[in-house]
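Note that this complex is displayed minus one protein chain, with the remaining chains in position.
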Amino acid sequence: MIRLNSHPSGRHFLQIPGPTNVPDRVLRAMDYPTIDHRGPEFQQLGKKVLADIRKVFQTEQPVVIYPASGTGAWEAALVNTLSPGDKVLMYETGHFASLWKKMADKLGLNPEFIVGDWRHGVDAAAVGARLADDRNHEIKAVCVVHNETSTGVTSDVAAVRRAIDAANHPALLLVDTISSLGSVDYRHDEWGVDVTVSGSQKGLMLPPGISFNAVSQKAIAASAKAKLPKAFWGWDEILESNKNGFWPYTPATNLLYGLSEACDMLLEEGLPNVFARHQRHAAATRACVTAWGLEILCQNPAEYSPALTAVVMPDGHSADTFRKTVLENFNMSLGQGLSKLSGKVFRIGHLGDFNDLTLMGTLAGVEMGLALAGVPHRSGGVLAAMESLRNAAASQPALRAA
Amino acid sequence: MIRLNSHPSGRHFLQIPGPTNVPDRVLRAMDYPTIDHRGPEFQQLGKKVLADIRKVFQTEQPVVIYPASGTGAWEAALVNTLSPGDKVLMYETGHFASLWKKMADKLGLNPEFIVGDWRHGVDAAAVGARLADDRNHEIKAVCVVHNETSTGVTSDVAAVRRAIDAANHPALLLVDTISSLGSVDYRHDEWGVDVTVSGSQKGLMLPPGISFNAVSQKAIAASAKAKLPKAFWGWDEILESNKNGFWPYTPATNLLYGLSEACDMLLEEGLPNVFARHQRHAAATRACVTAWGLEILCQNPAEYSPALTAVVMPDGHSADTFRKTVLENFNMSLGQGLSKLSGKVFRIGHLGDFNDLTLMGTLAGVEMGLALAGVPHRSGGVLAAMESLRNAAASQPALRAA
Amino acid sequence: MIRLNSHPSGRHFLQIPGPTNVPDRVLRAMDYPTIDHRGPEFQQLGKKVLADIRKVFQTEQPVVIYPASGTGAWEAALVNTLSPGDKVLMYETGHFASLWKKMADKLGLNPEFIVGDWRHGVDAAAVGARLADDRNHEIKAVCVVHNETSTGVTSDVAAVRRAIDAANHPALLLVDTISSLGSVDYRHDEWGVDVTVSGSQKGLMLPPGISFNAVSQKAIAASAKAKLPKAFWGWDEILESNKNGFWPYTPATNLLYGLSEACDMLLEEGLPNVFARHQRHAAATRACVTAWGLEILCQNPAEYSPALTAVVMPDGHSADTFRKTVLENFNMSLGQGLSKLSGKVFRIGHLGDFNDLTLMGTLAGVEMGLALAGVPHRSGGVLAAMESLRNAAASQPALRAA
Partner (left out) sequence: MIRLNSHPSGRHFLQIPGPTNVPDRVLRAMDYPTIDHRGPEFQQLGKKVLADIRKVFQTEQPVVIYPASGTGAWEAALVNTLSPGDKVLMYETGHFASLWKKMADKLGLNPEFIVGDWRHGVDAAAVGARLADDRNHEIKAVCVVHNETSTGVTSDVAAVRRAIDAANHPALLLVDTISSLGSVDYRHDEWGVDVTVSGSQKGLMLPPGISFNAVSQKAIAASAKAKLPKAFWGWDEILESNKNGFWPYTPATNLLYGLSEACDMLLEEGLPNVFARHQRHAAATRACVTAWGLEILCQNPAEYSPALTAVVMPDGHSADTFRKTVLENFNMSLGQGLSKLSGKVFRIGHLGDFNDLTLMGTLAGVEMGLALAGVPHRSGGVLAAMESLRNAAASQPALRAA
């Protein structure tokens, strides 16, 4: 087998904002022989994961699971609900919002982009204003990214919902939660989202390879009329087959084993605890970054991401050189700056299967790397993070049950 | 974790024609922590699997690997090469050929189906005649299934190539090898195929979840002009990114670990040996079926599949009742009859990670099941299979190196 | 990693009478990070396995678990209960009984061997007669092997108990169940056994590495006076530490994970069902051997082992040459003849994690091997085995729960 960790000893710190560290429970669950995807045991598995995943999306509506990675689920959301030339309102929160917009272009839609500065989330008022302007209801869908992985900014989806409602506009609301689901509180039903797109390799703690569309009844109704060509992504046959716990074509069985285990883990911990844990680690990370005297890319504290923190590199220093220093010396992968942020930021992933001490290892690695790479900073950021975590520990009963 | 084998003891016999039994080496390779898909170690992995998989396709041209199951690769082949309304000549070899045709319809193509009886492979002469007739070259592509998983019939793709050439027709040749690649001799370059579609869960011995398009230069040229909307499936960005061992979006990393290991296994055994092994097991299976006095669905011995054997159920007996008897009593999954063959045939998969004794367990299970289910047959088929395997063993040096 | 299966494809058939095929559930359980053997989580594990293993021994008395293989547990049974020069009555059922006797010699005991022919089990009457003769009660212990792995003969331990009682003799009863526990009905308490010795790698379906002493109160009392030097094997500190779920020195943690899972499997299936399954497979194997016209080593049908069948090689044929043929051609390991049976018998293991179709693969491999190696036999033994298994299936509700 190809050797995958060139460091001689110890576990790699995979602190990119996804794929995240896959827990042993999930890896072991996936390492089970593949079964007949048309047999009774698969059926039991199928029904279980279809039920479990709804809880994670906080929905009682169907969730379509694709044997395809997250980018595919973006495409699925568009081709199931829209027709060639449809106008779609999208919001430029960062690199991934831009990629989704580019995809809409490629698929023959007519996306309109509300320009953003990559340091803020969606301005719901701007969305509302544009919709109010759209008297003829030419806009068929509003597409936003809940947690922009390229910037570490989380948008207020409930506010977008309210803005659409206030404008009395019939557009569908499509939301990308690829890097938030299972890490950040997200409520498909309560927030009236029509299609929620997600993937396996972030908060769900799975390897990449499966992805999701949680769909509203309104979205399903739209899909009956949508005219973009669709076959593999088509919801109709999948939803029909899912009624019995099956799929119309071969599902990614072993990833579904992993999904079953991952949902068990999230639901055993309890979603509110999962979200609080991510908030705790994000707060400690920001305390650390601030103590270093470095700048957090996200400019609105209300929009700080619980899943990752993007850090602005001081002028004259390359984030990529710094990341290479960290990788080579400390066996840790950090997230790179993407497209216009290339070389200008690095991103610390603190989502998925994670705990306080792994976070401290992570932040110590960043601090040592800053020093080694000669990046100006105040040392001792880790102490601020420790204080933050320690206070959190002190203010709650021990994390562990007696 | 959900319990996946309701039998109390012993390994399940997964003798459907795919997904196949995943070898321990592959399961263990996949059970390795996910790595950064943009880092140097991934790059090494990416370059290796991209090189290895070409050998398996017997091609020196690019192979696109999708983080999606096989059905997706069908769609990819079509949307990359064709434009709305394009005429496509397809051949009805069975259920999967019919599904591919249905997909072409859904995607807005204009497929023309040469009707078949589901007991024979592609009639290359009929393809040639139809193309010769197509003076204006309205037919843009010929689509055939190499090994029809629903019937156990393998078509002669080289003959189809010759027929196209004889007709001097510019149509692209698109071939589905989902259930033949890695089990049946298949030569992408030598046979002049333009797009070969395949999947992971059959001869490649992986769980389902990744799939392939091997592409010719002619296909790539066609893709530049093809007008079906495409984004996720688009070859261009993937081929560009692959040059450095990367993918434009998150690949199915852990399945790629498995692919690396599976290619190692196939290439260590040697493709000619792999193909001969499948022929040996198929011959033993047919000897057994014939001795039972049952009918093989495939009617042309030259087209017998090395990967699976579909057996016709005697009138008045349900293949599904029989399969249920086998599953409940002997912990073995057999393949069902699909669509118009439903209940009328059962399919024995003998492909992938397999050996003589597992085949004998399989055939003994079928023979005992026939008796238990009261299906008329002559007992002792297993003896014919043993004779076949024994003769094969006697006529060759021991399989095992000193 | 070293490559462990030189055959290119398919699973190895490990049909020696132990180590047996380790089920995936057990392998996966063992593949979990080692934990602190003095922490609260280990304590929970320790208590569980100590409770579970008693059920498997059918005892309510303590079971000592050693981080050592089965041979060590033989030594433990002797050094905990006996003093230098103590007379011990042992019974020559075969190779392993002889090895145990040799160990007693080495440890400074004075073993007396009742000679046997390696084709029968313990003659309880002979044991009784010898004890009756021992007026001064010089014999301190009677040692017998429940299931003699070298011959496939199972002795009647309850009868030995009755013989000791009938002789009114105070000797301890020490029984080796290394190849019977978890495969053959064995009742530590009901049969009044003082020390039951066992190991992990047979009916318990674990890799080798842990072993057991189930101990009676009488044995514990004896251990207080026994004078053979003992430290590692000493029961006292282990029993004391076990009260809290711990061990006095580092236990074989990952094998205990496997033990926990293996006990779950046996208890889920239900011991009576486990024993019946082994009887079913043994009966089918004997039907097969008989149909081949070959001789079963065990001469008393009441003593046929449910765990393995030793087959006598026709004169002039080497069992080892035959086994080599089978290994090289069919990727199956059979048990060799040991010491005086070397080359004269081969042994078919049908114990542990096993099912009907794996048995049929096994027997087909033996039959094909006999033919390839030119060993005289009647072909078609496998049909007799299939008839036996089919009848068993027909006479019971389907093995699988609705």
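Per-chain numbering from 1; labels A, B and C assigned in written order.
Throughout what follows, a residue touches a chain if its C-beta (ideal position, glycine included) is under 8 Å from a C-beta of that chain, and two chains touch if they have at least 3 such contacts.
Values in this document were obtained by computation on a predicted structure and should not be read as measured data.
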In terms of residues, what is the contact footprint of the unshown chain on chain A? 6-11, 13, 21, 23-24, 31, 265, 268-269, 273-274, 277, 327-332, 353-362, 364-365, 367-368, 371-372, 379-380, 382-383, 386, 389-390, 393-394, 398-401
Could I get the residues of chain B that touch the absent chain, sorted low to high? 1, 24, 28, 31-33
If the missing chain were put back, which residues of chain C would it touch? 1-2, 4-6, 11-12, 14, 16, 18-22, 27-41, 44-45, 48, 66-72, 74-75, 79, 84, 102-103, 106-108, 199, 201, 207-210, 228-232, 234, 249-255, 257, 260-261, 264, 327, 333, 336
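The criterion applied here is as follows: only the chains that are shown with their structure count from here on.
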Gap in Å, rounded to a whole number, between the CA centres of chain C and chain B: 44
Chain A-chain C separation of Cα centroids, rounded to whole Å: 53
Whole-Å gap between the CA centroids of chain A and chain B: 34
Among all residues of chain B, which ones touch two or more of the remaining chains? 6, 11, 21, 31, 327
